[in-house]
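All protein chains but one are shown at their positions in the complex.
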Amino acid sequence: MVIALAVFLPLLGAFISVWLSRKKPALSVIVSQLFLSGGLLSTVLLSIKLHAWNLKDLGNSIVLHTGVGAPPLSINLEVTAGAVIVAIVVYVAAILGVTRLADRNVKTQPLLLSLVTASLGLLFATDLFNSFVFLEIGSIVTIGLTAACKCSRRWEVAVKVALVSGLVTILYLLAVVVVYKTTGELRLEALGMLQGIPALMVSALMLTVIMTEIKAFPMSGWGLDFYQGASTGIAGIYSATWSLAVLMWSAKVLPMLPVPNLEILAWIGAGGLVLGQLAGFRASNPGRMMGYSSAAYASMLLVLAGTTTGNDYLQLTLVLMVFAAIAKFSVFMLGNPEKKNPWKNAAGNLLLLPILLIIGIPPLPVFWAKFRLLSVLAGVSPLMLAAGAVGLFLEAVYLLRLWSQRSVGLKKNGRLLSMVASVLMVAGAVWLTSVSWKSLSFSGSLISSPTLRILFMAIFGGGTLLSLLGARNRIEGERKYWFWMLLSGVSLTFLPLAGNGITFYILWEVTAFAAVIAVSRGKKATTGTFWFAVFAAASGFLLLVSIVLSGNMFIAPGIPVVLAAIAVLFKLGQMGTHLWSVRAYSAAPATMPAFLAGTSSKAAILLLIVTALGTGIVAVPAGSVLAWAGALTALSMAVMAALSSDYKKVLAYASVSQIGYILVGLGLASVLGWTAAIYHTFHHFLFKTVLFLGAAGVIFRTGTSDYNRLGGLVRRMPLTFTFTLISVIAFAGVPPLAGFGGKWFLYNGLIETGWLPIALIAMFASVVAFLYAFRLLHAVFLGQLSSANAKTREAPLALLVPQGLLTAALMLFSFKPTLFLQHIVPAIESLPGLAGVAPIIDGNLVTTAIGSWNAWAVGMMVMGLFGFAFVFYWLSGKRPKHVGQLDIGFAGELPPSPEEVHYAGNFFKPYRRALAFLPRIHAGKLFSGITEILKIAGDMVRAIFTGDARTYLAHSLIFLVIFFFWLRGGI
Amino acid sequence: MYCNKLPEIPDDRKKIWEKVDNMARANSLWVTAFGTGCGAIELRPLHTSRFDMERFGIAMRPTPRQADVLIISGYLAVKTLKRVIRVYEQIQDPKYIIALGSCTMNGGMYYDSYNTLNILDRYIPVDVYVNGCMPRPEAIIDGFSLLMKKIKEGKAEGWKNYIENLEYYRENQKKVISNWDLPDYNW
Amino acid sequence: MEKQPQRIVSDSGFEIEVVRKDEGYFHVRVSRANVIELILSAKQRCGKNILQLISVVDRIEDDIFQLTWILEDTADSSVFIVSADYPRENCSVPTFGDIWPTAVIFERELHEMYGIEFPGNPRQYEDFLLEGWKELPPMRRDFDTLEYSIRTYGERRKRIHTDPRKFIAETTGEWDTPVPMKDEDR
Partner (left out) sequence: MTHLLLSITVTTIAALAWGLLLGGISRMVTARIHGRIGPRLTQNYIDLWKLFRKKSSIHHGTMFWLAPMFRIAGGAGVLLLVPLIVGNTVIVNMSFSGDLLLVVYFMFFGCLGMALGAGDSGHPYAVIAVSRGLAQMSSYELSFSAVILVLAAGLKTLSIEEIVMAQQDGILSWNLFRYPFATVAALITFLPMQMAYPFSIVLAPQEIPIGPPTEYSSRLLSFMFSGRALFGVAKLVLFVNLFFGGASGWVSLLIKTFLLYMFPIFVSSVFPRFRTEQSIRFLWFVPTSLAAIDLLRIMI
């Protein structure tokens, strides 16, 4: 009874609403909603009855016979646990859709209600003919809905849908005829009974039908045109009701196909995934992007059907399809159908969640499915895994582009509906995370040494706290990104505790994408965010594949290590991939780079450490590759930083360059090298955070980060200058401040291991660091104060306080590095597999096999000498007169203006000239080259989508023929 | 943008150190290399091995901040005077001026020109004049030794004179420099 | 192309007086109404692409300024010189600043030194050499420099002696008693 209600209530509602809509439209909406709510209620009851929510046994079912006799004469329905969840989604989408459509076109309501009935019927149908009936209803209603919507291309789209439906009908009926003639049955299970040529025929026919209906590549052309051409409301409702139902019905039918080997489906799916997403790479219309995305999900369905069985299959298809449908619904609801470009000024926040969900960012629900999908693929074939990962990554790229292009402004288009959908998604995330909770682990951390764990947690937690403190200013709407920074920081803080690969990956992705969102809140963030997001996604996929390949534990030797290393390089923005960091840092909100460069980038160091520990230390060849990469990065990025004249960019380059040293240290795989790496990691956190926070203050007060327009700010921002000065001296590695220690350990380690060329490059890089260090200090703080900045004030207190705290810590560890080292060195010594001898710490003296360093003595000496000179100067005579900034010996002339005397742009011109013999290599060209190749390939693929309905029919028919003869094994 | 304080006159005439200091000053005369007119060409031979002014401790400094002596060589046009004033005021006390050549003393052959000064003392205090058109390097060295003698005797105090009578000098300077755009204090 | 300016002289419809003609040297005098046309055609048709100089002679006796434009061809270094007379009072001369940017500077100097106006020259009132000059332009022959010098810079100290040492001793009092030079020292 409940089932019948669930299925047929909407149909009843449809009739009543047809009757009502002429006379009392308002009442008809309410009536429709009442009927739909009734249906929803009954499905929820069903779901509880079937224990659908624990996902344990999705095949659980209740069967309902209606009318008299056996099928196909009557409609027999079988309600499975999986289908009931889908039905709930369909109902919710329909209720929301009715509300949405009510203010636009009341006449479509009966159609919508019929569509719901058709969807539910299809979901619960048990035999081929019933399915045919519901398929027909659905197609006709779709055509009607399309034609009724108020968009310019409605007739074109409707005709395409009608033509494709016609073809599908013919093929489907042919299949049904064959099945009935051969087996005398029409139950879905009858498909499995077929043998020989009929089996091949039915397989080919059914597969063509299904692939055309679910819009799988290469039959996705009509779907693309539909999503692009139909109004966003119709497209949204369609995707969450009918499209979802067809997908789930196909999921039901696909495993029953009498194909000799179901893995064929997986290969078709995998190929379609790569090719289809390649075609989507070039898409620019949001509707079309969603169409490509739905093709991706169709392909994934094929892959799943070919590779998994039983409850696994049901769970995966359910989660993937349902949440993708919700997400798509949410995206479409944000579009304004009256606009030519519906997603212009769509609410960025609301667009974000569905897109991240479709991409599969943890802990959003689709992630779990995608993770398991990739795990399964890894078991089938590495090629299939690669195809899956590449396809999903390509999808992520264009979806991120959609988001980054539209995430401007906040309009109220369908905001409520989308928020409901978002709530559903979050609820789903919580639900699925709780279901999969057992796979998360926070015990038995991947890092064996508790000291290192505490150190990294301190860096992450402290960095987050201080960056948040810095963000508590009124620089640029901190509320917009404050929460995301917090989220990113919190998950970062727990990263060292992760006990297995999946936990690590989830925290890693949450960190990365929360940071992406926070960056996107910057004022000019579109390109920067896009690059950042793409590299975050790329490193995420690489890491995911690596974890999948190592079977969820950390990280097996061989290919997984290489992938993880590439992920680390992407994350760190090392040489070649530095583009994203430079662009993102200069686009991000003022205090964000402090968090990204100072704190967040250390996550990659942690990953590297974890990888090295997990595989029992980086072996010598890999280590030397790492060290060479690090050294060359350190050098090249230092040169880039010296030649760049934008405050934030310089800091970004410098950051990448400094991390190069850490890589060299880790590559050494000796106690000294790791001490250097950890030491440098910690101090890099201290001084880079200070530098970026200082930059935030300067940029906030002056409104520019261009060296040519800054200068002389020491007079206006003395505190910021002091903190920056100390940090700069520290990172330049000048004793007595802290940066020297890292270099000292590093060179000691390099000489000990005998890697002299790397040592030479690293030393050279550390000297080149002086170039940009001084240039930074000079161009921003020294030199002439330009008249535009003459009345600048000191940076806000919220920025000064964290800088002050960090600088104090920096000074403390400068003079007493043993406070830090006496904990770190034993911890590193206890790690397995590290070569070399540990440094001996005796009081303030640190001794290695070849050298010694007493920071306290050096510090005291410098302070003493400095103090003596100072006091002597102070007492030896009158104080000098202070003269104005333009009072300089200028050959008797008056300097024309401060700006013209401030020498900051093109600062190291001779250096640039001296470097002229080198060929100029642009990493940007590498990536734009890759993009170009992908675009060309995509253009070649998408040439098949001509926009002509006849071509689409041809696709289906050609596929049918080829597939049939392929199955038969020749003509 | 510029200094806005009056210069101070140090009151240390009576200190014993002053004698020692004057000895040091006389034996370490640093000349600002600011060629104001045609006579500057006659200074170059002083570097050479023939005349070698370094043996007296005289050296050229490229910046007025580090110099003690300003040499005004040749005729002084109004336009140059402006630069001379700024350079002179940027030299740190104690400082001295040597004027070189006839034109510097009284306009020389340009006495009737529309832009050449005739009486230099009105505008800046000159410690030593060296005449001739142009003076030979020997004459310049002679002028230097005269300056050294004056310094040792504590008589080369044109700079104090300038500070004390700054108003008088400024008034005269402003009279001939019709577009006075210098800051009032240039220290 | 016919390089010799001979042709424009013969082609032009106005009267041109040839002052001097030589190998690679051609000096003409025209009335001021035809200056622009002549110079432009020399540039366009004879390849005289450089304006070397604009010079002025103050011929106060005839109450005119004689302006001379010297054009040069960079290919063969031949020059073409155009002279024209302008009245001294309210002298106004066309500018060539938009054809040769150097002309802007030449004309500024002429304005400062002679008071000639070049309507259309965007920078003619900027200071060129003199800073803040307020009198009659100093290069005009009706400007009395001696009077100006004495008025502004004071009368110079007259020389009393022919012996410089004596003179210095008297004026500055710093020199020791002058030693008369011996004849063999002279």
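Chains: A, B and C, in written order; residue numbering restarts at 1 for each.
Please note the rule applied: a residue touches a chain if its C-beta (ideal position, glycine included) is under 8 Å from a C-beta of that chain, and two chains touch if they have at least 3 such contacts.
Note that the structure is predicted; figures quoted are calculated from it, not measured.
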Can you list the shown chains that the hidden chain touches? A, B
Pick out which of A:625, A:751 or A:811 touches the chain that's been left out of the picture. A:751
Touching residue (missing chain; options A:386, A:454 or A:734): A:734
Contact with the hidden chain only, please: which subunit B residues? 3, 7-8, 10, 12, 17, 20-21, 24-25, 27-28, 30, 33, 48-49, 52, 54-55, 57, 60-63, 65-66, 68, 92-94, 187
Which subunit A residues touch the hidden chain? 712, 714-715, 718, 725, 729, 732-735, 740, 743-744, 747-748, 751, 754, 756, 759-760, 763-764, 767-768, 770-771, 774-775, 777-778, 781-784, 845, 850-854, 857-858, 861-862, 865-866, 869-870, 873, 876-878, 880-883, 885-890, 898, 901-903, 907-911, 913-914, 917
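Just so it is clear, only the chains that are shown with their structure count from here on.
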Measuring from the mean C-alpha position of subunit A to the mean C-alpha position of subunit C, what distance in angstrom results? 74
When the C-alpha atoms of subunit B and subunit C are each averaged to a single point, how far apart are the two points in Å? 34
Quick one: subunit A and subunit B, Cα centre-to-centre, how many Å? 72
Going by residue number, subunit B touches two or more other chains at 82
Please set out, as single numbers or ranges, the residues of subunit A touching at least two other chains. none
Subunit B partner, complex, touching residues on subunit A are 878, 881-887, 889, 891-894, 898
Over in the complex, which subunit B residues touch subunit A? Could you list them? 1-5, 10, 34, 63-65, 82-84, 86-87, 90, 181-183, 186-187
Residues of subunit C defined as touching subunit B within the complex: 127, 129-135, 138, 143, 145-146, 148-149, 152-157, 164, 168, 172, 174
